[in-house]
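Note that one protein chain of the assembly has been removed; the remaining protein chains are unaltered in position.
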Amino acid sequence: MYPRRILEEKLLHLLAEDVGQGDVTTSAVVPSKCKAEANVIAKSDGVVAGIEETVTLAEALGLNVDCFVDDGVKIKENQVLIKLTGKAATILTAERTMLNLLSRMSGIATATRTLNEKINKAKLKTRIAATRKSAPGLLYFDKKAVIIGGGDPHRLHLDDMILIKDNHIAVAGNITEAVKRARQNASFSKKIEVEVTTAEDALKVAELGVDIVMLDNFSPQEIKELMKHWKKKGFCGIMTEASGGITSKNILEFAATGVDVISMGELTHSVEALDISLEIVKTV
Amino acid sequence: MYPRRILEEKLLHLLAEDVGQGDVTTSAVVPSKCKAEANVIAKSDGVVAGIEETVTLAEALGLNVDCFVDDGVKIKENQVLIKLTGKAATILTAERTMLNLLSRMSGIATATRTLNEKINKAKLKTRIAATRKSAPGLLYFDKKAVIIGGGDPHRLHLDDMILIKDNHIAVAGNITEAVKRARQNASFSKKIEVEVTTAEDALKVAELGVDIVMLDNFSPQEIKELMKHWKKKGFCGIMTEASGGITSKNILEFAATGVDVISMGELTHSVEALDISLEIVKTV
Amino acid sequence: MYPRRILEEKLLHLLAEDVGQGDVTTSAVVPSKCKAEANVIAKSDGVVAGIEETVTLAEALGLNVDCFVDDGVKIKENQVLIKLTGKAATILTAERTMLNLLSRMSGIATATRTLNEKINKAKLKTRIAATRKSAPGLLYFDKKAVIIGGGDPHRLHLDDMILIKDNHIAVAGNITEAVKRARQNASFSKKIEVEVTTAEDALKVAELGVDIVMLDNFSPQEIKELMKHWKKKGFCGIMTEASGGITSKNILEFAATGVDVISMGELTHSVEALDISLEIVKTV
Amino acid sequence: MYPRRILEEKLLHLLAEDVGQGDVTTSAVVPSKCKAEANVIAKSDGVVAGIEETVTLAEALGLNVDCFVDDGVKIKENQVLIKLTGKAATILTAERTMLNLLSRMSGIATATRTLNEKINKAKLKTRIAATRKSAPGLLYFDKKAVIIGGGDPHRLHLDDMILIKDNHIAVAGNITEAVKRARQNASFSKKIEVEVTTAEDALKVAELGVDIVMLDNFSPQEIKELMKHWKKKGFCGIMTEASGGITSKNILEFAATGVDVISMGELTHSVEALDISLEIVKTV
Amino acid sequence: MYPRRILEEKLLHLLAEDVGQGDVTTSAVVPSKCKAEANVIAKSDGVVAGIEETVTLAEALGLNVDCFVDDGVKIKENQVLIKLTGKAATILTAERTMLNLLSRMSGIATATRTLNEKINKAKLKTRIAATRKSAPGLLYFDKKAVIIGGGDPHRLHLDDMILIKDNHIAVAGNITEAVKRARQNASFSKKIEVEVTTAEDALKVAELGVDIVMLDNFSPQEIKELMKHWKKKGFCGIMTEASGGITSKNILEFAATGVDVISMGELTHSVEALDISLEIVKTV
Partner (left out) sequence: MYPRRILEEKLLHLLAEDVGQGDVTTSAVVPSKCKAEANVIAKSDGVVAGIEETVTLAEALGLNVDCFVDDGVKIKENQVLIKLTGKAATILTAERTMLNLLSRMSGIATATRTLNEKINKAKLKTRIAATRKSAPGLLYFDKKAVIIGGGDPHRLHLDDMILIKDNHIAVAGNITEAVKRARQNASFSKKIEVEVTTAEDALKVAELGVDIVMLDNFSPQEIKELMKHWKKKGFCGIMTEASGGITSKNILEFAATGVDVISMGELTHSVEALDISLEIVKTV
């Protein structure tokens, strides 16, 4: 989503952190004129994400890139994803930064896709969404991986949408006051979402005219109950989002309630990296 | 380990990413003069890390901080870790960035400590070490969390130590040549470590005079076997590091071999964040 | 809307551009220990904006600040807005950067307020909104000044809302296809706005389920006509925005049509700075 | 005047501000492989400036550029200035940043040229100069536009020339002392200019040996009077600059006094952007 | 000459380079709560420069500073210049960055002062000036040290003054053309200097109306000769600068010619650092 040159800057910045004052191993062991060919290889099955980032960084460093997969594609163990050709020293110095990003993004995409397929198989329509519970500094990459996995990024950051949570309500005094202020002060270009902990509050804020209601720590049963009132009241243009206590085990119960969105912090705060490695296959 | 002002810059940079053009919810809902008191609270048991970061960021933003725990301390569910007092808007805008870092670092410290205690309880001396398989951009914080959890950070980045891996050897032609070049070209101030995949190579590089030998994907049995030769040959000043295929389940088998260091990528590439939250407890 | 420390960085960056390698005049003429008192004074009537920025920059540079007005207040020619006390050299070096921002932001706030009052006096409810036609690099400050003047900032930047304009439609092939893609691909957290040039298209996209319709270069008469269909069709939850060819002269005609929002590029692309100056009133 | 790569960095930085976390509209509506051709078109007559910037940014983003005008050329309504070819998404994301800079710079160049032509037509030789009253952060671009319009940039920033103004004099105690210090402390490589408010002071500082005298808020009559003494005293190597209260209406009266330079803050602090737009003309 | 906050940023940036991922020695050896007192001590005689930088960096890092000397003062071997009190770890981490800058700047100031005193003792008035032959990235600090040593900084950087050198003349075709272009295109706010290699060219450019003539590689005898024509022609308002082949040995011969300025690259390109060290004197 970034223009390529802006993406390049971000990636070079990440590489620079890892390089420090220079890759002393490669300097000592690899002659600067030596050329090599290397494969980026999946070491387990999953959904790949971070291909655009890997290609962009490799090309920015002067490597030639043959890319065999697109972001979002399912990959198999031992599948070659990308072939890099060029200065051996460049490949070796950038190896870890490329793999770290690719593995993390693929891990996120894989987890998201798995949940999505579960829901699709059950013929349900609920969207899986990420939250802002991410690794600091990696919001952009984490959210992009969620999108590639078929999820919804939710707010990209704090300037994105009005999302009134428990702490905002605590400061505003009560939920009605908080929503009133939001409707008065927010730009017309922003949606307004409110987090509620009771069905009563859910109905109250729906009446006040918000765009989305986040049902925090509701059980599937409580949500089903609420959905009945929702239809009766004609709130169907107002979206609902379930959040809290949702796992891959119980996700179908939540999805079956008819809630529009299910958001899960663990998609980005507790990532299991997909195992991907790089192998030098030829030197010249 | 960073001087405070340099740490401040890094943290403000992470905050700025999340803020974008401004926290539109807080702007709309919270009067800029409103003051509040908030608690940072553990939502599960673990080892806390990131306290210095949280305090530094909060103070940099003008908040008053009462801090009840030090980095490295064991914390219990519902324990109040830090009390923040000051502008409500500031607390709300910084909440997620503070918690994201604190939760990630505490997750890493907790996992590291758990492995360490396992080894200590078995009266073994092996060190647990991290690798450079981390979230890009977060190497510093991830490694610091490993240290707080009682682990060894291993290389901080590429300028740190000579670590000759499979790909370097592939480019150099063979392991002897790679080690020879390293010994010739590296600064005397750097240790030299070499990754090997056979006992034969392990003994060969030890003869060549390296500081550390990394045993990649050796079984505990293979390591034990090797250790016997190690003692016989009098290589005891040369450290050994086991790497690959080590999990919390089999770690004691590896530790029992007498290997000096066990390094595990999952400590930093597949972090499970510790659940920590922030609650506004009073507004003024 | 930025946390103070992030605002400080932005302002110091602007100052640094003007300072270059140092303020050679002040270095030559003003002893570094000389202290002074200076007044920031309005040289014409208007609405002030940029007070927070001026105070933040002055305090960041170590000056004492007495501030007599808040952002958004009406000021009169010769009114003292702020008194600065501290190192004379610091005041003189920062003078122009402070005044440039304060004058620009106050100019924007004054123009916005003038239009707003016109509409309010006519008992109309239309909102005045800015566009992204701003001075590059100053989007944040320009939009904040619009808000202070009582206007709506509209999109802060490109990640804010889906706004499908003529060029997007040209690329997508036709308006239906463009809206269809947006609805399919956009996050649920974003509103969708579409620019149309005919009443027919306005009704078409309203049927397709967008949040806002931008009526580009419609005459007041055309808008009135459309509003009739709007009510008949029951599109009243879908907002309308008039854009193009609207000036302070004809704005009431547009506002009288019942359109929800009127957006005007000139609020930020052709700013008339409010005249504000700084005078040293005492040296110590 | 910047080397191209340094200019690129500045422009990418401006683009990055507008992009935020990504152009969500283009991501949703425009397939990443879609190519397009777009024209940058003048919507009113004027003098164009910012062509180098537009071309540099477009090429940095990987677009092909056909450029039909040079900076400083007179353009007509509906004239195609530049044709861009390449990824449609890139064109759409960069459109507003390119146009914002081009429109602002062209607005400045147009206003400067208009004043210059007035003076030339009257067969006068006075130079039109800008001041440091500019949009913060845009000094470089604003001054470059003035030069393209045929004006003099005056000081680029604070390290450029010694310019002793009223506030410096207030701090130094009196004008003689201020000039004395400047002559003693300034580098020989800098010119010294002094702002005066009376003819008496003008003559005094000329005697003290400065390079330029700025006549602040003098009427044309007062300047004429002063010029007589100037010749008599043989001060003709010392330049004079008129400043304050000069508008496009009375500029010829000032120019006719024989003053060397006329400086006007409004050239850069109250810019009227020239209307320029971008149209997708073909997609592939 | 920089405002303090801008200076702080530059200094923290220099410190950050040296710190890398953290001061591992201090982290290992010094408890973070340990306080200490340290003296910055001259290890040889000279003129001190860099005191403002040292104090600013130390205070930015939270240290208490007692400063016993001002920039420009003569110091003696073993003299205590500054006492620092605070966290021992902070002092130890910042020690080398502080000393490196202080030693370099003091080395430059000492060399400049020595030359200046030689000229003053001979009752001559020539100014000693630096050039742009400096350590890249350190122009600001190097030039400031020259000023503190009593020298003239000459151009701070390329936007400072028009200085037409041999290569510009080669490109322009001939010296007359180069000067003509400069007079036509340069801002009135800039002085124009031209480098010449013959007396004939010196007289030619003086006729053309430049501000300063640089006599490149002239012998003292040649300059004396030229000075006679200079007076005869009445060029005395035009300054002369001698450059090339001037050393501390022959400097008086050059100064005695009556040339206004002598510029010497070695003042900044071949600096001998003044020996200054830091000693912990107490821990608490």
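Each chain gets a letter, A, B, C, D and E, in the order it is written, and its residues are counted from 1.
As a convention for this text, a residue touches a chain if its C-beta (ideal position, glycine included) is under 8 Å from a C-beta of that chain, and two chains touch if they have at least 3 such contacts.
Owing to the predicted nature of the structure, the values given are computational and were not obtained by experimental measurement.
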Omitted chain: which shown chains does it touch?
A, B, C, D, E
For the full complex, which residue in B:E37, B:D159 or B:E195 touches the chain that was left out?
B:D159
Would you indicate which residue among A:S27, A:T126 or A:S243 is in contact with the undisplayed chain?
A:S27
From E:T97, E:T126, E:T240 or E:S263, the answer for touching the chain not displayed is E:T97
Give the residue, chosen from E:E52, E:D160, E:D211 or E:D260, that touches the chain omitted from the document.
E:D160
Which residues does subunit E use to touch the chain missing from this display?
13-14, 17-30, 34, 36, 38, 88, 91-93, 95-97, 99-101, 103-104, 107, 132-140, 156-168, 170-173, 178, 181-182, 184-187, 190, 266, 269-273, 278-280, 283
In the complete complex, the non-displayed chain touches which residues of subunit A?
12, 15-16, 19-24, 27, 60-62, 90, 93-94
List the subunit D residues touching the unshown chain?
1-6, 9, 139-140, 143, 156-157, 159
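FYI, only the chains that are shown with their structure count from here on.
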Since subunit C and subunit E are copies of the same chain sequence, what is the angle of the rotation superposing the Cα atoms of one on the other, rounded to the nearest 5°?
120
Listed pair (A-C, B-C or A-E) duplicating the B-E contact set, over half by residue number
B-C
For subunit A and subunit D, let me know how many angstrom lie between their CA-based centres, rounded off.
44
Could you tell me the distance, in whole angstrom, between the mean C-alpha positions of subunit D and subunit E?
32
Where in subunit A do residues touch at least two different other chains?
1, 20-21, 139-140, 156-157, 159-161, 187, 190
Which label fits the chain touch graph of this model best, line, ring, star, complete or other?
complete
